[in-house]
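Dumping the structure here so I can ask a few things about it.
Excluded from the complex is one protein chain; the other protein chains are retained at their positions.
And then subunit A:
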Amino acid sequence: MYSSLIDPNLLIAKDSQALLVNGYRKPNLKTSNDPIRRINNTKPTLFIFSAPAPCSPKFFDNDLMGFSKDQLLSQLQELEIDYSKYEHPPVLTVEEQAKYVSSSEGALSKNLFFKDKKHRYYIISAMVDTKVDMKVLSQRLGLGKGGIRMAPEEALAELLQVSLGCVTPFAVVNESARDVSLLLDQKFKNQTRCIFHPLSNNVSISLSTSGLDKFLQSVGRDPVYVDLEANANPVVGKDQPPDLAVYVPSNSVVIPELPNNTPSAQASPPKNVSAEKTKPVASPKPSKSPGNVKSVVQNSGLSVFKNPEKFVEEILDKTSELLFSEVKGENVEALAETLRKRLTSEFTHLAVMYKNTAYSEGFYAGTQCQPKRP
């Protein structure tokens, strides 16, 4: 259906696209050789697979705690992917990275991590001078004009298991990133080598796109290359569906709010829920210990009531949902976006006043409180 809008080079993507249209499959395919990862398709695998690597115990043990740079590099070696490694002090920006890795080694990349309103996540990896217009991207993904924003820091830690300044296509090796969509800049294909962080921002590696593709396929991903600068004025309508909509993950991810916001403190992967939000769980004694999965879900529910912005987001999400289900037509999306844009700030202001009033009443009651009878 969308084939006219997809680059003929993306042959693999076309097949996976067919799968998406037919059902509820996620954009990344799982290998049928893999006993531990879930199998959810019976189509013959489309990628090259180097036998020993994924079955090694090393590979599985660390799945839950996030791949390290060394594990990744040894993976690349086992897959016989050629790469060059450059070590340098930790860098947080492309400008800094450029000081240590010269462009003769390959093309530097800028890597962006986005989230949409329905808690679906995207990694966009592009050449440094490719213009990535969030508004255009959002429209091409079928999310309306303001549909995506930079993902919060917690998501970086929780889903990609990397630190700030370290977003990289390689992050999809983590199980926690299985629902994150990865879009690569078409222009990478014209480069001999491209440079990425191998899960750590004190190392950079350069490798060819075929090397990258081989790696991605080994972890069950179809490499998706997109012309990020095409279609700069997308017209999305009945006869022109958004050209990148196939790459929107079919599952959303809820990032639990941990009380102590330390990036390394997760022992369990985030819960994977369907597009509906987790219902806030009313609990008499919310436990605050990190690593306790049950309390983690409760905390994410609590934060909806603690944080005025999340509260308003919840209200507007439910409103949008109802709108989408009741009203048909192309303008619904635009209307929902307008509602959200215009009402968010007003509602947040109201929510803050509500919160302040409730707190003050409680505070006052506290001052009048009589001590408990012994």
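The rule is short, and it goes like this: contacts are C-beta pairs under 8 Å (C-beta built on N, C-alpha and C of every residue); 3 or more make two chains touch, one makes a residue touch a chain; residues count from 1.
The working rule: contacts and distances are computed from a predicted model.
Engineer: Looking at UniProt, which of "Cell cycle control protein", "Tryptophan--tRNA ligase, cytoplasmic", "Integrator complex subunit 9" or "Proteasome subunit alpha type" names the chain that isn't shown?
Structural biologist: When "Cell cycle control protein", "Tryptophan--tRNA ligase, cytoplasmic", "Integrator complex subunit 9" or "Proteasome subunit alpha type" are compared with UniProt, the left-out chain turns out to be "Tryptophan--tRNA ligase, cytoplasmic".
Engineer: Just to verify: which one of A:Asp133, A:Glu330 or A:Glu361 makes contact with the chain not shown?
Structural biologist: A:Glu361
Engineer: What subunit A residues would touch the chain not displayed?
Structural biologist: 92, 115, 149-152, 164-165, 257, 261, 263, 303, 306-309, 346, 348-349, 352-353, 355-357, 359-361, 363-364
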